[in-house]
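In this view, the complex is presented without one of its protein chains, the others remaining in place.
Here is subunit A:
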């Protein structure tokens, strides 16, 4: 895969002959590893309690919380039967996911307010420690990807 075919560069609208392409090609290893990280959090071999469709829905939800509708659409198209959970107003109560969604939303957009009780609350709701780490990695990767994409868009616009 060319770096220009990775999710982050496609969503940011970076083109192979664009004015930022030279600087970005200089960090091609980082762009390649960014795609590998996306694959690891969205489509891991061992997905624990959260299957690939649910992960895509959660990624779309976090992208929406970061106000990136283009990236949200990318993930929503992969969310299958879990697509409804990508809507930030959806509580997930019907699917037994209200504690998980509340945690994700807080980690995504109120990071500084996270406290020990947020983690112990998830444990009390029956989420395994390994799955708590998996959730954090998913949200945390999206925090990185949305900010990388936002920065790349600004670079192109202001060059």
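Simple rule for what comes next: a contact is a pair of C-beta atoms (placed from the backbone, for glycine too) under 8 Å apart; a residue touches a chain by one contact, two chains touch by 3 or more; residues count from 1.
To be clear about the criterion, contacts and distances are computed from a predicted model.
*Asks:* Per UniProt, what's the omitted chain called: "ABC transporter substrate-binding protein", "Cytochrome c oxidase accessory protein CcoG", "Carboxymuconolactone decarboxylase-like domain-containing protein" or "Thioether cross-link-forming SCIFF peptide maturase"?
*Replies:* The record names the chain that does not appear here as "Carboxymuconolactone decarboxylase-like domain-containing protein".
*Asks:* Taking the full complex into account, find the residue in A:3, A:24, A:58 or A:86 that is in contact with the omitted chain.
*Replies:* A:24
*Asks:* To test your reading of the contact rule: which positions on subunit A touch the chain that is missing from view?
*Replies:* Spelled out for subunit A, the touching residues are 20, 22-24, 26-27, 29-30, 33-34, 36-37, 40-41, 44-46, 48, 65-67, 107-112, 114, 116, 118-120, 123, 129-130, 132-134, 136-137, 139-141, 143-148, 150-152, 154-155, 157-159.
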